[in-house]
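Working notes, structure below.
Note that one protein chain is taken out, while the other chains of the complex remain in position.
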């Protein structure tokens, strides 16, 4: 019933991407506490920082380094109307739509991946107008975060020209280059209220190291107004300072640090664990007969019922975690 | 006599930064051999790749990771009219001016550093109009390389507005932002014909790892039309492939690889050696009584006379190299 | 589905035929599925110096047999790669001109090589919402394209419902006129034959037929009128070596079901 009521406000009129004035951008940043301080908290405490309606940049890509524990915590906390943005979206997008936490996802691609086929939840929600999948090219998503990270209102690019993707995007502009006369697309900065990013390790201040594929996370961290980091483990600041050139996200951009082992499960965390394929198959199978009923049942069993993230992992099963970790670490084998 | 003759062509009319059309940029790149192939050669062979009048981006900054061995090889090869660009320039700029290899340096700052004072060679050459020091802000230099690396004709920025630095730069434009109405400076891409970059290690294909401060070298490598890498040591491709997330410059951008231990001396190479302070003091002292005669003598003794780079290092002296290496490696001590 | 010869599936045929288009020393930007597999096949057989890029952020990939990734964003894509970098940065290599050929699958294509992976029906209320462009638009906008797809009438349409990834748009010079001065459609590989595009009109053209396929059959499975090369060659069937390596790479038929 609750979801139906919300349909009164068409989802394509939800607050989308607004290009902040430089004064507003700087004021928001100035108001943040950017000092060197401990920021360790629980998933619940971090979820409480995020209000309904906030815009959220989600780190990782597809099945990789997805900040799933934080998405889980926001859904459990009953968040609504989050405007979410991610380079490429996967099952976390389905769960955000189906839980009612979001009705607006800004991304370049939204499905389950070659093994499991087109997302039936994405289709069900977008084809009935219950949620919006705002489509930009992958490079456009990246440059929108990068413009946000650079403190710029836009960045130019050379793709999307001539396509219908561009005609659906009133926020993008086409200009004639003042230097060469060539046509360029200008994409507006994306400065989400919050970034959710999962990393392999960081210190209590939020100095984060990322192994393997960084995706758009470095830009996203600097673009967002607040950064919530989940991490496989918290290490000492001394360890960070021994190799400062391995720090990929600076503490001064970070507002919350939560230690969550297996924090991407059932997605992967580079070098720590590969995707939990059996659980992903189980999830896909659960959605097969009736996608909407299937995902409601899945949300109940894995999101609302567990007492804790560890309980969630326990329901996934120890055998799978061990197997995924073995496969994950094997990336460093000869 | 030779230098005097060249004065007929005023140095402020030397070919500066031209914004390439996208067709030209792509054609130049398409013509390069970007395949996985061995590129190991000598300093002399690499110097022979660079014609007179070429534009050159120089990696590192101030006294750090300066590709000095390659600068040394170009000066020895008698190159003329190189248009050089570097974020911040130091003694390598003096040597390029005084040797006649360059009469045009595009940079944000050009001197010797707080310990040795204002560059007398820079002053002598620019104040008499014998050479040009084209001044952009440090961020502008970085964004010009970045635009070049991104395949863009320009990038926007928010500094330089209202300053006289900007009024000296007809190649930069001020626009009203189409999104916010704010004033922005557009700086044109810098795509030098060659980049000279020194790294701690790379493989024979040019996959390069950089420790410590990267400066603008990653953008420079992708902005340039050809990249000449000097490296402290060449490692196997297998070693690179074990940690692909440590590769900072991809082989497909690289055209030459030269193994040159102590290739930045007397400047520093992060983690390998600190600046050779005694030699830098010796250099500064040699230029004190009469800067132009002093640097000519220095060039003779250290650039033209040595039979090889090792001979050059030998003239600097083993004791200093050992001391600088001890200090360099100490960055990893607790 | 087995083809006439029953020696290989249509997907295997697709993988082998498109692998043959890749040349040693090229830089190819490959999507997941048949493109990834075909590029790996080429790399293992005739093009050991082929440099494979993935959108997830990989340069010089060397995917391990039997360890195929579920997308191009997982660590399996980086095993024995030369470099791992941000996804924005790897896409920017396309814009910088470093890539010789983009290589993707396609859901729907039209006579000018435009691809649709976004909407069947109107965008405001589609009958089917597809997964979207991903990097498809960027790749197709910025470099020469090879597309590998099943040859079906519903996929080869006169005009796509929605141009997600631009081919030659309305044909002729229209691609260049909108500002896309680099790249364009190069080849479409299907389970029936090999297709290209007419140099001036930019209309899709049959360049070769796979063994046992007729030009009439190709036309019958296409929703618009094809140009046909006079003196149409027939491709060599997949060799035993090609099929053996293909099955070694994808023993579970993850991409070649």
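Observations on the model:
Per-chain numbering from 1; labels A, B and C assigned in written order.
By definition in this document, a contact is a pair of C-beta atoms (placed from the backbone, for glycine too) under 8 Å apart; a residue touches a chain by one contact, two chains touch by 3 or more.
As the structure is a computational prediction, the values presented were derived from the model and not from experiment.
Listed by label, the shown chains that the missing chain touches in the whole complex are A, B.
Among B:216, B:299 or B:313, the one in contact with the hidden chain is B:216. Among B:19, B:35, B:62 or B:102, only B:62 touches the chain that is left out of the view. Considering the whole complex, the residue from B:110, B:262 or B:283 that touches the absent chain is B:110.
Mapped onto chain B, contacts with the missing chain fall at residues 61-64, 87-88, 107-111, 113-115, 118-119, 122-123, 126-127, 129, 133, 135-140, 142-143, 145-146, 157-165, 168, 174, 182-184, 212-216, 218-219, 268, 270-271, 274-275, 277, 328, 331.
The set of chain A residues touching the chain not shown comprises 22-23, 25-26, 28-30, 33-37, 149-152, 205, 207, 222, 237, 240-241, 244-245, 247, 250-253.
The rule we apply is simple: only the chains that are shown with their structure count from here on.
More C-beta pairs in contact connect the chains of A-C than those of the other pair, out of B-C and A-C.
Nearest to the common centre of all protein CA atoms is the CA centroid of chain A. Taking the mean of the C-alpha atoms as each chain's centre, chain B and chain C sit 41 Å apart. Once the centre of each chain is set as its mean CA position, chain A and chain C turn out to be 29 Å apart. Counting only residues that touch two or more partner chains, chain B has 22, 151-152, 245.
Along chain C, residues 58, 78, 84-85, 92, 95, 181-182 each make contact with two or more other chains.
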